[in-house]
Every structure is written in C-alpha cells, then in structure tokens.
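The structure follows.
Removed from the display is one protein chain of the complex; every other protein chain stays in position.
Lettered A, B and C in written order, each chain numbered from 1.
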Amino acid sequence: MTELSFHMAQQVLDSQPFSALVGARITEFGDGAAVLEVDVREELTQQNGFLHGGVLSYAADNALTFAAGTTLGAAVLTGGFSIQYVRPAGGRTLIARAAVVHTGRRQAVVRCDLYTADDERAERLCAVAQGTVLSALPT
Amino acid sequence: MTELSFHMAQQVLDSQPFSALVGARITEFGDGAAVLEVDVREELTQQNGFLHGGVLSYAADNALTFAAGTTLGAAVLTGGFSIQYVRPAGGRTLIARAAVVHTGRRQAVVRCDLYTADDERAERLCAVAQGTVLSALPT
Amino acid sequence: MTELSFHMAQQVLDSQPFSALVGARITEFGDGAAVLEVDVREELTQQNGFLHGGVLSYAADNALTFAAGTTLGAAVLTGGFSIQYVRPAGGRTLIARAAVVHTGRRQAVVRCDLYTADDERAERLCAVAQGTVLSALPT
Partner (left out) sequence: MTELSFHMAQQVLDSQPFSALVGARITEFGDGAAVLEVDVREELTQQNGFLHGGVLSYAADNALTFAAGTTLGAAVLTGGFSIQYVRPAGGRTLIARAAVVHTGRRQAVVRCDLYTADDERAERLCAVAQGTVLSALPT
C-alpha cells in the first residue's frame, strides 16, 4: 500500500476528466477523511434550478473513494453506495465530507455528509451517503 | 397527476442543464419504465479511462426518476437510491434501464440496470441500482 | 402527530411479537434518537457463533423506525434502509443507536450505528445503516 499525500490525491482528482468537467476540488485529505467541494453553477442544475441529484451522487461517490484511499492506498475500487437526499441543494458551494467508519485490509466502509454552503459559508445538509470501497490489490 | 408522454419526458430532460453537460438522452419512456443513454467520451472518464462512477450514479438517479414519472407524474422527488458497481464501464454507450417494481400514490420503488454497449451493441452489465421516488404533490 | 414518550415507545416495542422473540429493549428514546439493545444468546447466532446478520438488520430497522417516531409520531412506515456489516458481531450485548439526520413532515432520514459490548461494556462497531421512514398520516 502506498500512503497517499494530499498532493497525490489532488493529482488523482486532476487526472479524472469527469471531475474536471464537474469542477471538483479536494480541500481536505488524510486520516480516514476527505472533503470534496464543487462550486454551484447553472450547468450543474436540474429543471428547477437546484443541483442535479447526479452531481450529489458524483460527489458522494468520489468523496467516499478518496476517504478510503487514505486507509487503503491509491489502488481502490468503489463497490457501491447508498444515498438519501434530504433537501433540494441550492447555495453557492457543495461540500461532501467523507469519513471512514471501519477499514480492513480488503475494504473500507465509509460515510459521507453532503452540505450546501451559502455566501456566508452557512451550511445546510442536503444528502447523506454510505458505501464500501475495495482494495484493488491482491490480499 | 399529469400523465407524461415521451415527448414531455424529453422536454424535462432537455431542461436539465446537467443532463446536457453529461450528454444524456431518453430512448424509451412509458408503462413504468425508462431508458437513458449516454455516449461514452473522454470527458466522462476517471483516471483509468473507464466511465467515472459518478456518471453511472447520475444515469441511475435520472433513469429511476423518469421511470417513476411514468406512474407518479411529472412532479416527483427522488428520495434516494443504492448502487452497486459490478465491472469497469468501458464501451461506446452507457444504457440505464429503469423499471418501477411497485408504485403507490405517494411513492414508487424502482430498479435500474446499467449496461455498456460496444460498437456492435453487445451489452455488458456494469452496475445495478434500486431506489425510491416520491410524489411531490399533496396526497 | 402524537409526541411519543419513552413509556409509549416501550409499549409499542412490547406489542411487537417479533421484538419479544428476539428479546429487544429500548434504552433511550427522544429528541430524534433511539437506542435498542439485544442481549446476545445462542438462539440469535449463525453457524460460526456470531450474531446472525438478520439480527443486526432487525435491530437497525427497528432502531431507525423508533428514532423517526420521535419526530414523526407513532404512525410511521419504514421505507427502507441500507446496512453495511463491518465486523463479526460477538460480545454480550448488541446496541443499535439511531439518530435522525433530517426530518420533514412526510419523512425522516435516519442513521444507525450498531455496536457489540462485552462484559466490561467496551464497545466495537459491527455495522452501520441509514434509511428512510415515512409518516403514515395524510400530509
């Protein structure tokens, strides 16, 4: 296993064309946790002007995977996750905070809270997720 | 409840800026089912050249919601869903096929199978999802 | 909506024959949270001597529902949930702690952490769950 630094995590994110298309950045990484942020813009919305659920599920998927990368290393595969939407997501910035709740050698179970922050950085919960990430390395 | 036609479903999809960014189209809609397709292109991939999990989760989210729209009408809110990835998603086209397994007046439970098709339209399963969609109308 | 007291919650639990069969008790109830406990006994195990996953999923289901009952009232229906097992569940007591993460009038989204406690009440996480509970009343 290679321990990933914040710098390396940013490089992985930068090498994901879809993350560039969405406009995601990593703002925290390490010790079983990762934070992914996306600035809200019109291109990311659904028909009512809120962030599309698919943007939230993208952010959950990626934040879960990066959080697991802090314990499993760079070679990981996301097995799957569950997401519940709790409120339409408006605001200025989407913030996905993921934290590993348990890790073994082969897999990690991770949770993610998704918030939207307004101009004053006041946050409102908009979705919660939990999922499983597998090590891609032989065990 | 307004019964949605295929034409109206396309208009809803066209009014979602994020679906335009991803490049999604509806190819089937009606009778408790919906099919959403996305052409694979480099912008939608992760660091290993496969479709990003976030594209699959977007497609699952949206296909589930449209399938529920065939029974609940246009005013729906996706409550949440679970997705399991079964294989890296390459190929030429992502096809998300969703079907309602049960609908009441207030909510529908929906499943979705996600395939990638190659140049000969041979399909391989890449993920499965199931979720709940709520009617946004008072009951 | 009827606000449920701890005493009324115990009465609801006592009126569930399956909870009596499993041997569950409520130890905390109120303010968006509920704790359900089950003493480990041989009848609740699987073939390797650990608690059966079905006991954990029962405890998650019921703790999620009771936690939602603190915000939605007694007339609730569990819509569904997702559970991830993180470790074989041994020990002396199963403790399912559920807390509402968001509630509206129609539904609540709830999370649950499941621990096993040994003779010294030292706890180990064995599973995590999250789910949705619906109000059974017209809205």
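One rule holds for everything that comes next: a residue touches a chain if its C-beta (ideal position, glycine included) is under 8 Å from a C-beta of that chain, and two chains touch if they have at least 3 such contacts.
Quick caveat: nothing in here was measured; it's all calculated off a predicted structure.
Across C:Leu4, C:Val55, C:Ala98 or C:Cys112, the residue that sits in touch with the chain not pictured is C:Val55.
The chain omitted from view is touched by exactly one of A:Ser57, A:Ser82 or A:Thr116, namely A:Ser82.
By the touch rule set out above, chain B reaches the unshown chain at residues 82, 84, 86-87, 101-102, 109, 111, 113, 125, 128, 130-132.
What chain A contributes to its contact with the hidden chain is residues 79-80, 82, 106-107, 109, 132, 134, 138-139. Seen from chain C, the chain kept out of the figure touches residues 12, 15-22, 42-47, 51-55, 57-62, 65, 77-85, 127.
Quick note on the criterion: only the chains that are shown with their structure count from here on.
Superposing chain A on chain B by their CA atoms means rotating through 180 degrees, a value rounded to the nearest 5. Think of the whole protein's Cα atoms as having one middle point; the chain whose own Cα middle lies nearest to it is A.
Shared residue numbers account for over half of those found at the interface formed by chain B and chain C, and the copies are therefore classed as meeting with the same residues.
If you average the Cα atoms of chain A and of chain B, the two centres end up 21 Å apart. Multi-chain contact residues of chain C (touching two or more other chains) are listed as 82, 109, 132.
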